[in-house]
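Okay, structure first, notes after.
In this view, the complex is presented without one of its protein chains, the others remaining in place.
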Amino acid sequence: MTYVSLTDGDREAMLEAIGVAGLDELFRDIPAGVRFDRELAFGAPLSEQEIVERLQGLADRNVHTGQEVSFLGAGVYDHYAPAVVDAILQRGEFLTAYTPYQPEMSQGVLQAIFEYQTVICELTGMDISNASGYDGTTVAADACYVAKHATGRQKIVLAETLNPQVRQVVKTYAPGFGMEVVEIPHRGGVTDADELRASAEDAACVIFQQPNFFGCLEAAPDLAAAANDAGALAVAHVDPISLGVLEAPGKYGCAIAIGEGQGAGNPLSYGGPHYGFLAAREEFTRRMPGRIVGETTDVAGERGYVLTLQTREQHIRREKATSNITTNQTLLALGGLIYLCWLGPEGLRELGETCMALSDHAKEQLSGSLLFSDQTTFKEFAIRAGRPAQEVVRAARAQGVHPGYPLGRDYEGLDDALLVAVTERRSIEDIERLVEALAA
Amino acid sequence: MRLVFEKSRPGQRAGRIPCPVDLAAAKLPGELLRRHPPRLPELPEVEIVRHFTELTARNFGIDTGFYPLGSCTMKHNPRVNERVAALPGFRDAHPLQEEEGAQGSLELMHHLQEMLAEITGLDAVSLQPAAGSQGELTGLMLMRAYFADRGEGETRRTIIVADTAHGTNPASVTMAGYELQKVETDPRGNIDLDDLRSRVDESTAGLMLTNPSTLGLFDEHIEEIAAIFHEAGGLLYYDGANLNAVCGISRPGDMGFDIVHINLHKTFSQPHGGGGPGGGPIAVRERLEPYLPVPAVVRDGERFHLDHDRPKSIGKVRAFTGPFGVFVRSYAFMLAWGKELRTMSEDAVLNANYLLARLKEAYDLPFDRLCMHEFVLSARGLKREHGVTALDVAKRLMDYGFHPPTIYFPLIVPEALMIEPTETETKETLDAFADAMLAIAREAAQEPETLKAAPHGRPVRRLDEVKAAKRAIVRYRFEDHPDLSGEQTASPEIQAPKGV
Partner (left out) sequence: MAAQESYPDELLYHREHDWARIEGDEAVLGITWFAQDALGELVHFEPPGDGDPVAKDGIYGEVESVKAVSDLISPLSGDVLEVNQQVVDAPETVNEDPYGEGWLVRIRLADPAESGELLDAAAYRALLAEQ
């Protein structure tokens, strides 16, 4: 029956070997007052076929990217993930393995994480990466915790052009850290470096995003310099898809690079699971949160991999740990690694250039509506629709096009604005349909 | 085995991007341009597939064999769950689309919330936290918000944690801005009530506890523990890591807990993925509901909504509504069990007690009681008489084709072996494992050197963790990558901690 593997004969023999008369005796330590003595209010057990039918029925009530031409982004994106990712992730040796605490049993996962750490360091120009964080929002909280202990300061400065959910998560974590949060408003869609410097005077860290939430390119080296001038750690929240064309944060003065990995190899999946990445300069090694894999040798001199620097972590350092994180997002990070291997450096560059070119083409077609017409953008840009964005979205979806994210959900005075994301999955024809849908 | 970078050849590639030919190239400001491309591997697809396949040959999962890690609940991961998680309606749904286009997801989440509330005996659920330890942190944030709202935020500074607790508990306490106190375990494996009473006062915010404990023992005084805390005005937090023992048998809400986190990747079959993803939803008593993360998934007749208007919410702990793909798998698992979910826990407890009965003569048993879904043995006798440690036993088990149990945890048991078989194992597997453990106990007496040099049959032998920590080589350094194989390793016998 369902997912148990004992026969009645087995159960009898086992009870006898234990030395109890019946199953109930195994629970005799549970006080009567806390026993649950009715049936759970669930339906009858379903067969596999019935489960699939039930779940298919639910899935059919969702709209997915195969059913409409989607320009919706705002942090997670409709990029193309190749079949080879799932083919590997579905292998049981990866899918059903636990955290690699016994390295002799887990060289596959350990080496894969080591390779993932390497590609993240390559993309971001940093020295050390962890094995992943929960998503692109929690890694920002992690970065603040590192900065707090590294600088001894209690203030966090966030650019308003940083993803609103990232900011909200940082604000949720900050009180427990004993830290306060300050935001710098955007100026014409980007962040002013002088304002940032002034705000960062007593800050532990400054977090900005590149490209930012509006899709605009910040003067990131200037923002990092401004943070450094003020003695705060410069933390860049970056799009992995952009790092074939945009400079690595480690090369322009950032202490920590973080971001959302979803676009690089994971499906949208209504918001998760995805993976966050966090990489830092070498001097922050002992403060790094999360799992880290290191290289070593075995007693026969063979190269091998192990979880290392574990004294940072909760299972050893307990209340003084660099984080409480245990289970992270390894399988999704592995998906990111496979995706980046499939792309290679040429592919990543071409992908970035394609997204930019398509997006610029869309901007040209919509040039009368651009919100930040002066700014260079990467794969997203903001437009004003002249009427409430929710209406525009509804009308466009009725024509099979999702035109983008209503910015009024997060920013004052932008109720008629939409954030339009153009990935490599959109064609010139798709863009024409967008223009038509917006004009209607 | 080579790294993927070592197999890379310039000019090779696997993927192609469809680039529209007539499009003008985009212009980037020079100072923002990438100067040097990232050194990603350059490989054709066949080499990528072979590389990762070679890695799988060096890895062991539940699909490979028995995996009795205590408090990890390594049960079989049903394949139908993968099929339903991959349905395009779920897999390709954008989380920020309007609610009309997400009714399937919202309904699934709402129903899952109801089921978790029923299992835990509590009133409201948030699915947002991404893992158990994030659920813990969220629960502690809820406590802060609750007490602050009652004007007790300044006075209630302390959380009490059992000395057998998983390390995430104290780490979460610090991240939440609380102070930590530890309470002792008595010789029967219950919380020491006298020690507890001496620590609880008006500065206590709450208790973090798992029941059954990491010793696999149900605390016989749980009702009294709850009374002690509630009388002092505190709250009780249940670490759901061991929930597999009690589903449909006893509910944390009925035990007196106010906040519970559930590990979907333990109790509810979400695959572990080598270290995640997981899911750590929390269930709370009604008075804590206003503080739950935003948005809440609510029902209005036949429609489901995301409610962002929650002025007392602690905020967000993760993007969107949580790891939705994990919910699909756990939901499918729970539908398969339906109202008979109790059998899952009954068989989990039966399997554990059977193994305990077979092993307790050959190994030391720190607490002479029936266990629940897991139990702790000690290899202390083997160490005293033959110099063989829990570490050696674990490494030798690999040669018998089993993943070792958890070792050196909980901290209060020296040379600990924490074993959790779960309900999905056959009696034949349990017997084979028990036979192996008994054989190892005999080998300890007759040929201890075989154990100390184990494992003999894995792709690598014992690894030098001291070298790894000192050298901290955490990425491939290409031309500058050191060759560690030539260097002297540490002494062949890598010592286990002697019980610090």
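We call the chains A and B, going by the order they appear; numbering starts again at 1 in every chain.
Throughout what follows, a contact is a pair of C-beta atoms (placed from the backbone, for glycine too) under 8 Å apart; a residue touches a chain by one contact, two chains touch by 3 or more.
None of the values given here were measured: they were computed from a predicted structure.
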### Task
Out of A:R281, A:R317, A:R384 or A:R409, point to the residue that touches the absent chain in the complete complex.
A:R317
### Query
Of B:H308, B:H456 or B:K470, which one is in contact with the hidden chain?
B:K470
### Task
State which residues belonging to chain A touch the missing partner chain.
286, 310-311, 316-317, 320
### chain B residues that touch the omitted chain in the full complex
408, 465-466, 468-470, 490-491, 495-500
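One rule holds in what follows: only the chains that are shown with their structure count from here on.
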### Query
Measuring from the mean C-alpha position of chain A to the mean C-alpha position of chain B, what distance in angstrom results?
20
